[in-house]
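One chain of protein is taken out of this complex; the other chains stay put.
Which chain is which? They are A and B, in the order written, and residues in each are numbered from 1.
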Amino acid sequence: MAKEERAPETEGGANASEQGEVREPRIGVYVCHCGINIAYMVDVRKVAEVAGTFPNVVVARTYPYMCSDPGQSLIRDDIEKSDLTGVVVAACSPRMHEPTFRAAVSDAGVNPYLLDMANIREQCSWIHEEPEAATEKAIDLVRAAVARASHLSPLVEREVPVTPESLVVGGGIAGIQAALDIAEAGYRVHLVEKEPTIGGRMAQLDKTFPTLDCSACILTPRMVDASRHPNIELATYSEVKEVEGYIGNFNATLTRKARYVDLEKCTNCGLCYASCPVRNVPQLREPVGIPRDLSEKDRTRLDAIIADHGIDAELLIQILQDVNIEYNYLPVDALKYVAFRLGVRPATVYHVASFYTAFSLEPRGRKIVKVCTGTACHARGAVRVLEELERRLGIGPGETTEDMAYTLLTVNCLGCCALGPVVVVDNDYHSVVPGDADAMLARYETA
Amino acid sequence: MRHVKDIADLERARREIMKGRDPDARVVAICCGTGCIACGGLTVADAFRSEVDSRALASKVRVLTTGCHGFCERGPLVVVQPAGILYQQVKPDDVAEIVETSVEGDDLVERLLYVDSASGEKIVREEDVPFYKHQTRLILGRNGALDPTSVEDYVAIGGYGSLAKALDAMTPDEIVATVKASGLRGRGGGGFSTGRKWESCLKAPGDVRYLICNADEGDPGAYMDRSILEGNPHSVLEGMVIGAFALGVTDGYIYVREEYPLAVANFTRALDDARAAGLLGVNILGTGFSFDVAVARGGGAFVCGESTALMASIEGLPGEPRPKHIHTVERGLRQRPTVLNNVETWANVPLIVDKGAEWFAAIGTEGSKGTKIFSLVGKVNNTGLVEVPMGITLREIIDDIGGGIRGGHSFKAVQTGGPSGGCISEDLLDLPVDFDRLAEAGSMMGSGGMIVMDDRNCMVDIAKYFVGFLKDESCGKCTPCREGLRQMHAILTDITEGRGEERHLDELEYISWGLEQTALCQLGSTAQNPVLTTLRYFRDEYRAHIEEKRCPAGVCKALVTYSVVADACTGCTVCAKKCPSDAIEGEPKKVHGIVQDKCIKCGICYEVCKFDAIAID
Partner (left out) sequence: MGLLIIDGHEAEADQSRTLLEVAVELGIEIPTLCHYKGLTPYGACRICVVETIWKGKSRLHPACTYPAWEGEVRTDSEMVRKARRFIVELMLAEAPDAVEIREIAEKLGIEGTPFRTPDDARGNKCIMCGLCVRTCRDLVGAGALAFRGRGENRKIANPYGEKSEVCIACGACEFVCPTDAIDLSLITDLTPKPLVSEFDTGLVTRPAIYLPFPQAVPAVPVLDDEHCLRTLLGTCGVCEQVCGPDAIDYDAEDVEDAIQVGTIVVATGYDEFDPNEKPELGYGMYENVITGLEMERLCSASGPTMGEIVIGGKSPKDVVFIQCVGSRDQTVGNEYCSRVCCMYTAKQAHLVKEKIPNAAVTIFYMDIRAFGKGFEEFYDRVRKEGVVYRRGSVSEIYRRKDRLVVRGEDTLEGEPMEVEADLVVLATGLVARPGTDHIAGLLKLSRSSDGFLMEAHPKLRPVDTASDGVYLAGTCQGPKDIPDAVAQAKGAAAAAIVPMSKGKVTVEALTCVVDEDLCAGCKICVSVCPYGALSYDEEKKISTCNEALCKGCGTCAAACPSGTISMGHFTSEQLLAQIVALIGGGNG
């Protein structure tokens, strides 16, 4: 390396520091050539020369590569020899080498924060084309740096302890691997996974290229390792909600979503998921209210019947009995309305309405002809009476004539067994001998 | 009736009622049971009222419309008290004569008296009529003495005295012990000891218990419960209140068939009257004991005779039975301990409390105590409700009370126990009527239906009838009942329509076994009884249908042809007029003939011919 000439030493200052409380700053200025990066445009020697004249500057030098070891030694030696209290390096961006020079200054026993840098490369040589003006600017930058350096005060760097635990966010193959490595190194790991299981995408893959080994086969052992590792705390179905703090001291809040299954108690016997009947997305809907087509008048009629009995699901059959009498059958909207008022589900109402023979879901005729087919009546020829009536009315049991005049029903016993065969028209009881049914009904037709 | 303050006050109230009545007054009791109403009982009663009014006899004569007297065959029935004269088949036109002769006067209207078919003698008094003479009418007997809509009438004959006795002089445990000691067994069909049932219910854990009266008389061919409810509702209610006190129950239910409107009306009236009189509701007879009864009208389902189905129905649900490995006395209505007894059983309770267990136990046989009401119907002369002591033979009932088979035909079978019962043949007629003996014969007591069949009844048809009935009445919940009965019915239909095969009999027995072993409730597990008993006693008839394609009774249409017996035909033309398919031809006063192609085998000609000139082959 070429030996640089020394800039003239300025007098004074050196002794003052040892005596006075207010020490005059003693600043060294180092101008870097950066090879030719700076020197081709900026007259670095001149810069150093002029810098040597600035107040408080006790030494000013140039060197081809300040960042090199010899460059740094230059600074350390000067500090020792000239008892510098501050250093200005005129070189590149502090982003690049500020840590380098701070370390050098610190090594020589000066607080690293008593260093300032003038960026005469990015802010000067690289962007200017006139050497003289560039040199002028470099001198200005150095002057400003020296001025600031004269006012710098030492700062203390602090060290903080590091919590020996790590948080791994995401339990796919990368997260599992990272967690395992950290755990193996002896540190506790919180492995947080949003899904109910770790494994991530890799678990879904079939074979892996190009070796065609089975993805799950190589992944699942790792998953199990992660879950069993004493240093790994698994938090599945969990998310990181908040993180505060800084390196070594992060405070994280995890949200563990309700799984509803106790991780400790569950034996994964599989009965729960084998028994859960849901297979589609339940589509919740508004409760069914009053049937739209039900008239105000019908509501009044039905309300009156319900009021007679009371609002109690157990009274459904009793209420339907009266609805059936009121309408001569059970209109669908009436059933829906009663169901709504009593809070009974459609399935129950419908089953009840279709189960009991007292109820009819179809409109019935003005006159209801019931033929008793009880045993006593059967033994005395009720079937013949029924057939006669079927022929006469042209309908079968349970049917209604087209003109809505008659509904023909069979009843399993009317409790007038001594009189069989018995036919009831509306509420009149008739003991009917086979062959007489025609005549019996004829009386109603003329009436 | 006025409100009764306490137990002693009941007797005072009764005396007040009696004081208002002239002990010498004549009473005309007109039977207005459903049977007599069907024959015009109500118009007869109206006629009596206007006749008495027009003769200004109102103060001296009481026209009483009563419940069923039992002798429905001869309705409308009228009894003139205190003489006890029975007039039968009374028409409104007869009323004036009766009032004049027997009410105002002391004579008889001879033509309306009952004529004994055996001796040809006229019988005056009701109690001397053979139909009544052989009965022991402990329960039904009171029907004729009171107006069912009058609580005073019931109190006047000592009604609610048993309740007073129970509340006053007995502890609940004593009542249960008395009922148990009496040997009373459930009259609804099962024949389970009532006392033991009550005892189990008391022992079952839980503070809330229920009590139910089963009045869902579903057995076709039986109507005694109806007659009791219609004719004497307070007797049932009194039994229930006594039971409630014994069992510590505050809520009771009566489950009545909707098809029994009069029973519903009379019982509801009885509840209102009893409540007003302080015999029901809060603080009964001033003792602090409270109990009330709600009426649930059944929707018409035979299966609701099954206790769990009945309870489901009271809960507003379809009448579907549930498994009852744990009995309903422990887990019944709303899963609480529940005592369920039928109408007749409840009606027996006041009698037992009144007269004591020993008195009751003295009636009947070793295992079956007291009386039983039967609905004696079918092909006997005297149909109606009969109440007899347990142990009487079937023959006594059918011949002595029923007056034998009508129309000169011969006895073939008697069906007892409803659809779950069986058909009993002639050689078993001397069987004493008793829960256990009937069961041994393959039938059962059931609720008391007794349908008499003659030689014109086809037993295969009867089996098919019952299976068809049960198939329709099955709730359809369990496979054997729903599907087994359907298959059984299909096989029986095949047999009656000429498609019978030898293997069918084995299949019927196989299904019978399956039903008995696997059906969920009694409806299914006893449904095979009509088939098994007819197979047992009348196998020949099955064989005739299968092997000879012949219906010996001439019932199964597909297997019969109708023809005119030329010797007997008078050419009266009735058959030709009645024939719905114009299949009978012939000129008046000349022998008619049947055009077989046109004949639809409706059997009307056979029914209407007064000369037995229609033959069935």
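Here, contacts are C-beta pairs under 8 Å (C-beta built on N, C-alpha and C of every residue); 3 or more make two chains touch, one makes a residue touch a chain.
Note that the coordinates shown come from a computational prediction; the quantities given were computed from them, not determined experimentally.
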Absent-chain contact - pick from A:D107, A:E195 or A:E390: A:E195
Which residue of A:E129, A:D262 or A:E402 touches the chain not shown here: A:D262
Absent chain, residues of subunit B that touch it: 301, 303, 318, 322-323, 325-326, 471-480, 482-487, 490, 507, 510-511, 513-514, 517-520
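Basically, only the chains that are shown with their structure count from here on.
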Centroid spacing, where centroids are CA-atom means, of subunit A and subunit B in whole angstrom: 71
Footprint of subunit B on subunit A - complex, ascending: 312-318, 320-321, 344, 348, 351-352, 355-359, 373-381, 384, 387-388, 391, 411-420, 422, 427, 429-431, 433-435
Subunit A-facing residues of subunit B, complex: 34-35, 37-39, 72-73, 217-223, 226, 257-261, 296-302, 313-319, 375-379, 383-385, 415, 418-419, 449, 451-453, 457, 462, 465-466, 469, 472-473, 475, 578, 580, 602-604, 607-608
